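Let me begin by handing over the structure; questions about it come next.
Missing here is one protein chain; the remaining ones are kept as they sit in the complex.
Just so it is clear, A, B and C label the chains in written order, and each chain counts residues from 1 on its own.
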């Protein structure tokens, strides 16, 4: 189920390539993080403000399947799909495209914590009142 | 099933932390890659030589569950567990420890390709003769 | 002397911060590289094509003075100033701004090499015919 989705474009940096001539795989997880930040911004909110309000989103689980390599200077599109929001967790799915070509598919589970790392509730504007735990 | 396992220690770098004061999550995938490189070295082989021989190992799938954050200057141990080797793929599991504390658990699936990205067989010294496809 | 200059905006990524809560200093050199890539693009050329033609630009020297820290989610402007082009070298200067605030000033010297790392001449469209060595 998709609650919301948003496409964000990223230009592949030289620094992100490795000697195989493609994007080093771990960078896709950074791409995912950028894409969900921009997804939040598209909703009129920023993750910066969320942190300033004392709510930190930490990654509990992250995974990615790599289909085809992204290359230097590619303008890739990262589609962020908000799949599930509970009172304390958010699940995102990601699809990375170069044009029509699907390069990678990923998933993350984020948890809300306070500045001491204790699990807290997501702010009300983010978690629906009738969300499951 | 564990075919082989090896522990490698990594000192967390300042560069690897983020403003939450912990290791940025994507860096664990880099740690996994370092740890499997050292696992190969512990067997008297190097990934550098493997590439020089025309065999490149690309990451098909990677995942990680984050339990507790690693911090700057921590001396963490990455345990690499070789779980499965077929003619064309290798599956590794990883456990990241700070002392006795389990910080993260990960998994990767690697495929062997040639310099054009075509799937090839793993060299015989790496894949058992009776390996499944 | 400025031959050409170009402003490029970069959004600071979470991954680029460190536990001091600011952008880790080494990332500015990556910002410089992105900015000169976009400077080239603004002239209708791409560094990707330059490499495809057999001309690689390697960094001979890089320096940066850090005035004020950039922070997460800042939209910074990197001004790239092409200061000098000879037959084999390019000197850039960089100024990093957050709004009107000057955050950092940098400089790089790039040399043109072939795929074997041998010094070569810059292509004619890049180096003026009357350039000094």
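In the analysis below, contacts are C-beta pairs under 8 Å (C-beta built on N, C-alpha and C of every residue); 3 or more make two chains touch, one makes a residue touch a chain.
Because the structure is predicted, anything quoted here is derived from the model rather than measured.
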Omitted-chain contact residue, chosen from C:3, C:43 or C:59: C:59
Those residues of subunit A which, in the complete complex, touch the missing chain: 14-15, 17-22, 24, 26, 72
In subunit C, positions touching the absent partner: 20, 25-27, 29-30, 33, 56, 58-66, 69, 117
Residues of subunit B (touch criterion as defined above) contacting the omitted chain: 11, 13-15, 30, 33-34, 37, 46-48, 72-73
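Throughout what follows, only the chains that are shown with their structure count from here on.
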Innermost chain, where centres are averages of C-alpha coordinates: A
Centre-of-Cα separation between subunit B and subunit A, whole angstrom: 23
In subunit C, residues with contacts to at least two other chains: 14-15, 72
